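One structure is given here, and the rest of the page talks about it.
Every protein chain of the complex appears in place save one, which is left out.
Naming follows writing order (A, B and C), and every chain is counted from residue 1.
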Amino acid sequence: MIGGGIGSFFGPVHRMAAALDGQAEYVCGAFSADPDKSHRSGQELYLNPARVYADYQEMVAKESALPLDRRIDFVSIVTPNVYHFEAAKLCLEAGFNVICDKPMTGNLAEAKALKSIVAKSHKVFALTHTYTGYPMVKQARFLVQQGALGKINKVVVEYPQGWLAGFLESGVTAATMWRTDPQKAGVSLCMGDIGIHAENLVRYVTGLKVEKVCADVSHFIPGNQLDDDADILVRYQGGVKGMLSASQISTGEENGLNIRVYGTKNGLYWNQETPNYLTLKAKEGYTTTYSKGNKILCPAAQNAARLPPGHPEGIIEALANIYLEAFRAIRDGSGKRKNTIYDFPNVDDGVIGMAFVETALASASSDRKWMEMLSTEK
Amino acid sequence: MIGGGIGSFFGPVHRMAAALDGQAEYVCGAFSADPDKSHRSGQELYLNPARVYADYQEMVAKESALPLDRRIDFVSIVTPNVYHFEAAKLCLEAGFNVICDKPMTGNLAEAKALKSIVAKSHKVFALTHTYTGYPMVKQARFLVQQGALGKINKVVVEYPQGWLAGFLESGVTAATMWRTDPQKAGVSLCMGDIGIHAENLVRYVTGLKVEKVCADVSHFIPGNQLDDDADILVRYQGGVKGMLSASQISTGEENGLNIRVYGTKNGLYWNQETPNYLTLKAKEGYTTTYSKGNKILCPAAQNAARLPPGHPEGIIEALANIYLEAFRAIRDGSGKRKNTIYDFPNVDDGVIGMAFVETALASASSDRKWMEMLSTEK
Amino acid sequence: MIGGGIGSFFGPVHRMAAALDGQAEYVCGAFSADPDKSHRSGQELYLNPARVYADYQEMVAKESALPLDRRIDFVSIVTPNVYHFEAAKLCLEAGFNVICDKPMTGNLAEAKALKSIVAKSHKVFALTHTYTGYPMVKQARFLVQQGALGKINKVVVEYPQGWLAGFLESGVTAATMWRTDPQKAGVSLCMGDIGIHAENLVRYVTGLKVEKVCADVSHFIPGNQLDDDADILVRYQGGVKGMLSASQISTGEENGLNIRVYGTKNGLYWNQETPNYLTLKAKEGYTTTYSKGNKILCPAAQNAARLPPGHPEGIIEALANIYLEAFRAIRDGSGKRKNTIYDFPNVDDGVIGMAFVETALASASSDRKWMEMLSTEK
Partner (left out) sequence: MIGGGIGSFFGPVHRMAAALDGQAEYVCGAFSADPDKSHRSGQELYLNPARVYADYQEMVAKESALPLDRRIDFVSIVTPNVYHFEAAKLCLEAGFNVICDKPMTGNLAEAKALKSIVAKSHKVFALTHTYTGYPMVKQARFLVQQGALGKINKVVVEYPQGWLAGFLESGVTAATMWRTDPQKAGVSLCMGDIGIHAENLVRYVTGLKVEKVCADVSHFIPGNQLDDDADILVRYQGGVKGMLSASQISTGEENGLNIRVYGTKNGLYWNQETPNYLTLKAKEGYTTTYSKGNKILCPAAQNAARLPPGHPEGIIEALANIYLEAFRAIRDGSGKRKNTIYDFPNVDDGVIGMAFVETALASASSDRKWMEMLSTEK
């Protein structure tokens, strides 16, 4: 693991998720830019001190020197955003598979560059858009693919959070957190942290790509150099309309990512805070709610559940599902994956996500005009 | 009553609402542009045939000729939109108080003209933005006024319906309904029918006026000359951001008007389909739900409930609350209402509403650009 | 109307419900045992003072003396429970149709006697078990009758309220309210007021009659001579098991009547506080929610809705549905109702309800033993 040391929020979650099903074990790490903190973190994790490194450069160098049967199979990258690119590049070029937190990079240019690096590496690169790991999100995707919704006309996706609202009256500025620091977060706070999940969720469920956006991206927190609220009108392929919003100042909201898709036959609703349920709303006037773990679900949804219906599973399990798919790809031998489809977000998703973020920011800074999606090609 | 004859959807609802509390009785009417239908409608309502009229012109003329103690006190206007203006004008000028369905008129120019007419008439003019009659909407307004939310930063209001979605695959066009006919509906279908309620609800609850909009207003129904879906970015006074959407093609949605207001201290949530509940979401991480009929609510909310907590009240009762307030103003003697505040939507609300509708349409037809709110002054 | 004067809780609700659809008008009344209060009540209702009576005996005598075309068609009885019997008897014997609040009488013996009186009178007698007037309760009954649930195994019905809990810590005793006074309420407070609704709801939806009960009926409120909490094990016909509870000390509950029916194919759920929805839970692992006003519902449910889906209707409308059915029977000419089924609770329901209440009380006072249902025959 690179990053994720003491005090990290998502580092432990990655460790739990990766280890949940007994298919992987973290054996080494460079847990912090601060070597001392890295070593203390390794100690807390009961790691062999010899395999706890001062920085990721050292880690990649020393691990690469180990015999194949002792060498690590993959690296999880959970550093602040701007370090993802260099860390991933180094790992991939050294022949390690990579599982990387989102946003994939600090900006779009790096994202495109990373795509080339992944292609050359013939290694697995998985991006942890965690929410696509939920069973009922897979069922949503299945229902859309089966035509249960008819032709899609409209997609509404929201990602409201309120945690930054705490700063609004407190007089504290946002300057102390890495997420609010452009030097560590990259081009965006709110869009990069959560807006990017919203775009990914839409595309995962519906397959629709964004064509144009008109984005009102701004910030409310005093001293915030980056965005903390984004409301976006979207036009997808084929005339599909939509709204996409992401906010960190929606007071009292916790982590309310939710999606509604309206087709000619049915509407669909899923909410991350009640992740084990999925609702279909029929044109004829009744709603059907599906729940995790039942045998009437599609195979992907069934496989993504570890427990019977009514036994709640959460976000750790969702992330673990992404790890499981990445492990499957790794076991298959990273470069020989012909005719196999792996159900995890990959480097293409990362490029599209960063293009979406930069397009929204560009629209917002051009008097909030409509703007075509930036190219994801070089 | 003008309009609201056999087959009408909202006519009977107005009759039930007006009569609910035993303060009014309909004694005459011109229920349809078709004189025969008007008479049959009157018969069904057990009215004196002599007071069932062929058209509203006849009604106003004959009722005006009656002695004061037998003359009607007010007229409810529930015709298709475009006839509101002429009917209201005639009634007001003849000295009758008017309770008029929304949208107030077929366009903004008429709305402004009606405002002058109302002012000259010294009569009560109430506009039935029904949703503001709900007890918990009054409590929401009270909480905002008391500062419970802190400074407001963002308002999200949605009005999704799916009833037109039935036309999407059926091959049936929308041409048969008056709401879809510009000759009867006026400038808009979706915005005029429901988007206007969304704007009114925001303003009633928060007091905020729209400053600018960027509107993606369009239609999906084949053959629809008017709009059936609208997604709008909004900037309110004081830098408040917002999204406002209205849709009649959101398959499976019934009548899902809902509002979220985010302040520096609390977020607030209300949904028309569960109207007896109001939720406040605290920055500190808990939510409080208030329900209709309890003694801890503000006086306006308490007075607007007829039954104790847990005994559901619905939209008829909400509309009846607007009628009750209009009756109170009428009893006070329409022109002598000094120092009294009546809690019903009035002609000013109607002008602002029509300005909002026309601004949104103008933005949409100008390549969906941002546009300043049209003037509500002459 | 008999009873329901100034300060009454359910009197105004009956008036609103009876008048809602424009088919009836209250023209006379004896609104209180206190003649002065009766007259003031009549005044508030804009009634002709000549038809506001000092007591119901006077009302029945004088109204009977009126010519047929001016005479009242029906009487609503909304007095405290113990007066229902005498008032209903007098009205029926004088040839007036009766719509009577529940519980039908103060005890079982009176209930049986009233049944004979109704039979002899050839008049309509309707009992306002309001909850059976909700559209989705009718849909629930339809689904059971259609076999959608399969064979029923278990029924759970609860009626929790918390309004008496206010007395628990306040030191105030319950002695001031008529509902807690055996001289006015009859044999029971909680069972007679709400437990009886629970039994009626089960029987309306499933058709099942209670065979045996084991009842833990008791009181928590200081000074309460009657019951305020009842938990009952029930065995219905055909080996169906169940639990039935009614409580007025369930702090924070408002009016939470709800029913769950479990069959071999589906479970069913309805809750009075969200009355416009009905949920079916399939053995196969999905749930379907039906909502009021849709065309896929059974005719009885469709007819019981006045407004389209998503426009909430509440308890006044439910009660109005019972009135409408009673009016239909009255119009049909009370005694000539061959081959017509009227969908309102009648005197048989009243007898069964009182038998259930007395059986539960008997079980509770016999060391809470199991007890066979008391006979509903003379």
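Assume a residue touches a chain if its C-beta (ideal position, glycine included) is under 8 Å from a C-beta of that chain, and two chains touch if they have at least 3 such contacts.
Because the structure is a prediction, the values reported are computed rather than measured.
A.B. asks: Among A:I2, A:C28, A:L45 or A:A230, single out the residue that touches the unshown chain.
C.D. replies: Candidates A:I2, A:C28, A:L45 or A:A230; residue touching the omitted chain: A:L45.
A.B. asks: Of the listed residues A:G239, A:P312 or A:G333, which contacts the missing chain in the full complex?
C.D. replies: Spelled out, the listed residue whose C-beta touches the missing chain is A:P312.
A.B. asks: Touching the left-out chain: which of C:M59, C:I117 or C:I249?
C.D. replies: Considering the complete complex, C:I249 is the one touching the chain left out.
A.B. asks: Out of B:S291, B:N321, B:N346 or B:S363, which is the one that touches the chain we can't see?
C.D. replies: B:S291
A.B. asks: With the full complex in mind, choose from C:Q23, C:S64 or C:S218 the residue touching the hidden chain.
C.D. replies: Only one of C:Q23, C:S64 or C:S218 touches the chain omitted from view, namely C:S218.
A.B. asks: Spell out, residue by residue, where the missing chain touches chain A.
C.D. replies: 9, 12-13, 15-16, 19-22, 45-46, 161, 163, 253-256, 272-275, 291, 293, 306-317
A.B. asks: Under the stated touch rule, tell me which residues of chain B contact the chain that is not displayed.
C.D. replies: So the residues of chain B touching the missing chain come out as 284-291, 293-296, 309.
A.B. asks: Could you please point out the chain C residues that touch the chain left off the display?
C.D. replies: Output for chain C: 149-151, 153-154, 156, 162, 165-166, 168-169, 214, 216, 218, 220, 229, 231, 233, 235, 241-243, 245, 247, 249-254, 260, 262-267, 280-283, 285, 287, 367-370.
As a convention for this text, only the chains that are shown with their structure count from here on.
A.B. asks: In terms of CA centroid distance, which chain is the most far removed from chain B?
C.D. replies: A
A.B. asks: If you average all the Cα positions, which chain's own average lands nearest?
C.D. replies: Central by C-alpha mean position: chain B.
A.B. asks: What whole-Å value do you get for the distance between chain B and chain C if each is reduced to the mean of its CA atoms?
C.D. replies: 35
A.B. asks: Multi-chain contacts only, two chains or more: what residues does chain A have there?
C.D. replies: 285, 287
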